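Let me begin by presenting the structure, written as structure tokens, before commenting on it.
Missing here is one protein chain; the remaining ones are kept as they sit in the complex.
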Amino acid sequence: MKTVKISSLQMAMLMYPTIVATAILSVPNLTATYANQDLWISPIFASIIGFLTVFISVRLHKLYPEKTVIQFSEQIIGRIPGKILGLAFLFFYIQSTGGITRSYAEFIVSSFLFQTPIIVVIVSMVLLCAFAVYGGLEVLGRITQVLFPLFFVPLFLLIILLSPEYEFSNIFPILERGLLPPIKGAVVPGGWFSEFFITIFLLPFLADKKKGSKYGILTVFAVMITLVVVNLIVLFILGNTTSSKTYPLMNISRYISIADFFENLESVTMAIWILGTFVKISVFFYVVVLGTAQWLNIEDYRPLVWPIGILIVEFSFWAVPSSMAFIHYEITAFPFYSVTIQTIIPLFLLGIAFFRNKNRNRNKKKETNSVYK
Amino acid sequence: MKWGNFLATAFIILIIILLQWPKMKQKPKKEKSAFIVLLLIGLFLSMFDLPYIGGPAKWIEYVFNPFGEILEK
Amino acid sequence: MPKRRSHFIKKFLIFISFIGSIFLLSGCWDRWETNDIAIVTATAIDKKGDNQIELSLQIFIPKAFGMSSSPSGGAGGGAVKELTFVISQKGVNMADALSKLQAELPRKIFWGQCKVFIFGEKIAKEGIQDHLDFLLRHPQPRERAYMFVSKGKAKHILELQSRLERSSAETMRELVDLEIGLKVTLKDLNEMLTSEAQAAALPYLKTMTEKGKKKSFQFPKIFGSAVIKKDQMVGYISQRETRGILWIRDEIKSYTVTFEPEEKKGNISLNPVTAKVDLIPQINGVNWSMLVKIQTEGTVIQNNSSLDTSNLSNLKVVEKAFQDGIRKRVEFVIEKVQNELRADILGFAKEFHREYPKQWRKVENRWDEVFPKVKIKYDIKAHIRKEGYINKPMKFRIEEEKE
Partner (left out) sequence: MIRNIKKLLWNMNEKHKQIQKNLQEPKSESSLHLSYHQNIEALRSVYNNCSDVIFREFLLLGKKKAMIIYMEGLSDTMGIEKHVLSPLMQETKNESLTVNEMIEHKLIISNWNSVYSLPECIESISSGNPILLCEGENVGFSLGLSKWEKRSIEEPEAEVSIRGPREGFIESIRVNISLLRRIIKSPALKIKTMKIGTYTQTTIALAYVEGIADKTLIEEVTNRLNRINIDGILDSEYIEEMIEDNPYSPFPQILSTERPDIACANLLEGRLVILVEGSPFTLIAPISFFSLLQAQEDYYQRFMISTFIRWLRYVFLGVSLLLPSFYVAVTTFHQEMVPSALLLSIAAAREFVPFPAIIEVLLMEITFEALREAGVRLPRQVGAAVSIVGALVIGQAAVQAGLVSAPMVIVVAITGIASFMIPRYVAGIAIRLIRFPIIFLAGTLGLLGIMLGILAIVIHLCSLRSFGEPYLAPLAPLKTKELKDMLWRSPLWMMDTRPHLTGEANLYKQTSDQKPGPNKGGD
């Protein structure tokens, strides 16, 4: 394969929409269900999982600098178990991609294009992502660099334009029922934060490896800040009705009104949000394709893009029966599933690899001592 | 089994093969077989009425249900 | 060269399928031409019979708009052509009535621009929550739409004509935007009804008649507010009292304060008035009290009294009078809300909850009983900062010149 290189800034710009794009839409609702007016504290707790995941992924990367988790898990726990674990990862990512695609389409169909067949929305997006993934990681990196300002600046503008409507006192009382509700609320965004494990698929391709961990941590921090801010503005505007809205951010963006002229801009919000979702689906798609290729020991992953695209479309139907069921899944299963696969298992891998290396080093030292001296 | 879905998928797979195959000529056999097998899995899945049969989400929900119950309390 | 060839075939196929799909796709689904939609400008919900509601829509007629705006159409110069018409239908709930309405209209009903919702008094007394469910769930109605309660049938208000604006809906919207009365959007209403107090106040509409020489003209007017508790209308407060609410809610903006200084004849009017209002909840054992703190400033716009405000000692008298005027107003309305209506439309519950979450939880379920017992303290500071372009009252001048 050609040596593909992206900069660590590009990695950060890839990761940010990957986490934030779907999180800003549904996290305020999901956390408000548990944390009520303390929903803005939850992302701070949740970000601990993010920091931990980035730490694990950077550590693992340092032990196996040129490899992704699919490859080195075979080295750590042996060939057959490694393959099985790799399959689990692949299954997780392909299913997540399907789920993300479906929730994207579900959102579009339920708020904008009511009569459009959902398959059209899904297929058009997956097709575009397939083209981007086919172009390779370098192209993805560049795309996200173009899209990042288009995604971030409007989000920022939204915060400013809505400022006349803020009712800051909605934040009180802080920690009314102690720390437990915000911690419970942190469980769901925790699932999002553990998606930072995807960095393990990007780190081997960094041109400036030294900055990798720094940018990784920075991204977690940026995501945390974004979620806190988004949760706060949702709270400031919607107050105690936050938990009853399916897409709170959507509701507040409908509330913008400037000079009686720029009103009802939710379609624009949707359009911009699509950019983030595109990056998210593309990154997940890329991870699945790259992982599959590595799992099968194939050099060029590009031909696999198309068949996996079909699988993603099928999974998007298979994985989710209805939008209510998906929300239920997102609360009761997804966070645990995501954290198990992306944080806990890698943690075990890291532990095993660490001990093995120690042993090996000791053995090596012994060997070198005995043989060459 | 929905024939519409199956036929549409088959058609798309045909297009994919037509477009991608010429580029893969020089590639090793392994790659070609992986490509075909993945396509066949896609074709196989398209035969089911996917939204209405228990999917992976349900299995996972089943596995992680205890945790979810703790949260719901 | 085989490579190039295959490349070409690929691009060609993609192109063909792309174009083909585009042609297949366009012309269906969610596309609605502007001449296929019926733009709803206002909605009225009334009670009809025992268990039914009557949904009335005010719908814009683009044809008439084109006529009145083009120079050739307006040549007649006669009566202004009506730009809207009202259509109504009954049903068990809004969605039901709406589907019946749709069957009567050749165009698709479009809610996206509907900025006025009016509940008839009867239905408001019965409960509005069920209808709010529809408005909040349906993606088209706007959260920013203004909510009203009307005296009598709401449908009548839609049927009124407007002389300045395009429609009566537009008139009402503009009236609210001037912030003379309450300004309640769908989002606000939803928030207020689900908040701790579970009470809200909506602007109350009345049909007024102005008798002209040739024919009388009817127009809608905001006339105080309707008070809603849980989800039913429990009472009504007058326009004057509504101003008291505006004071406490810190929403006074463009209205003139007129008061009479003690022991002096005549009035002084202030405009504009700026104010800063704080509600400070206090709990002392079992005694719950609320400190209403108002700091306000105004500019003299008319002085009919015999006081020269440029005199500093006189100014103090005037300021005192100003202060008392506000106090009277606020006291009056709080008294009414607390004891007569027993609906916490002022958001006291929220304040207590925020300041004293623990104590609040004890009374959460019996706030209705606690609310009337809350003692109110006042701390009102009123000042007059400017006196306009002339200093002494006009009266004075004339008298001075006489002498």
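When the chains are written out, they are named A, B and C in that same order, and each has its own residue count from 1.
Keep in mind that, in the parts below, contacts are C-beta pairs under 8 Å (C-beta built on N, C-alpha and C of every residue); 3 or more make two chains touch, one makes a residue touch a chain.
A quick note: this is a predicted structure, and the numbers were derived from the prediction, not measured.
Asks: Kindly state which of the options C:Q140, C:Q161 or C:Q282 is in contact with the chain not pictured.
Replies: C:Q140
Asks: Have a look at A:M11, A:M270 or A:V320 and name the one touching the chain we're not showing.
Replies: Per the contact definition at the top, the residue touching the missing chain is A:M270.
Asks: Under the stated touch rule, tell me which residues of chain A contact the chain that is not displayed.
Replies: 7, 9-10, 108, 112-113, 116, 120-121, 124-125, 128, 131-132, 135, 139, 141-143, 145-147, 260-265, 267-268, 270-271, 274-275, 278
Asks: For chain C, which residues lie in contact with the unshown chain of the complex?
Replies: Touch set of chain C with respect to the missing chain: 1-2, 5-7, 11, 18, 22, 25-27, 29-35, 37, 39, 41, 60, 62-63, 65-66, 69, 110, 112-113, 115, 140, 142, 166.
Criterion: only the chains that are shown with their structure count from here on.
Asks: How many angstrom lie between the CA centroids of chain A and chain B, rounded to a whole number?
Replies: Those two chain centres are 22 Å apart.
Asks: Rounded to the nearest whole Å, what is the centre-to-centre distance of chain B and chain C, using the mean of the C-alpha atoms as each centre?
Replies: Taking the average C-alpha coordinate of chain B and of chain C, the gap between them is 54 Å.
Asks: For chain A and chain C, what's the span in angstrom between their mean Cα positions?
Replies: Chain A and chain C have C-alpha centres separated by 42 Å.
Asks: Enumerate the residues of chain A that touch no fewer than two other chains.
Replies: Counting only residues that touch two or more other chains, chain A contributes none.
Asks: Quick one: which residues in chain B touch 2 or more of the other chains?
Replies: 23
Asks: Which residues of chain B touch chain A in their complex?
Replies: It is residues 9, 12-13, 16, 20, 23-24, 27, 30-31, 34-35, 38-39, 41-42, 45-46, 48, 50-53, 55-57, 60-61, 63-65, 67-69, 71-72 of chain B that touch chain A.
Asks: Once bound in the complex, which stretches of chain A touch chain B?
Replies: 34, 91, 95, 99, 184, 187, 292, 296-300, 303-304, 306-308, 310-311, 314-315, 317-321, 325-326, 328-329, 331-333, 336-337, 340
Asks: Mind pulling up the chain A residues that touch chain C in the complex?
Replies: Residues of chain A touching chain C: 110-117, 120, 169, 172-173, 176, 237-241, 244, 251, 254-255, 257, 260, 263-264.
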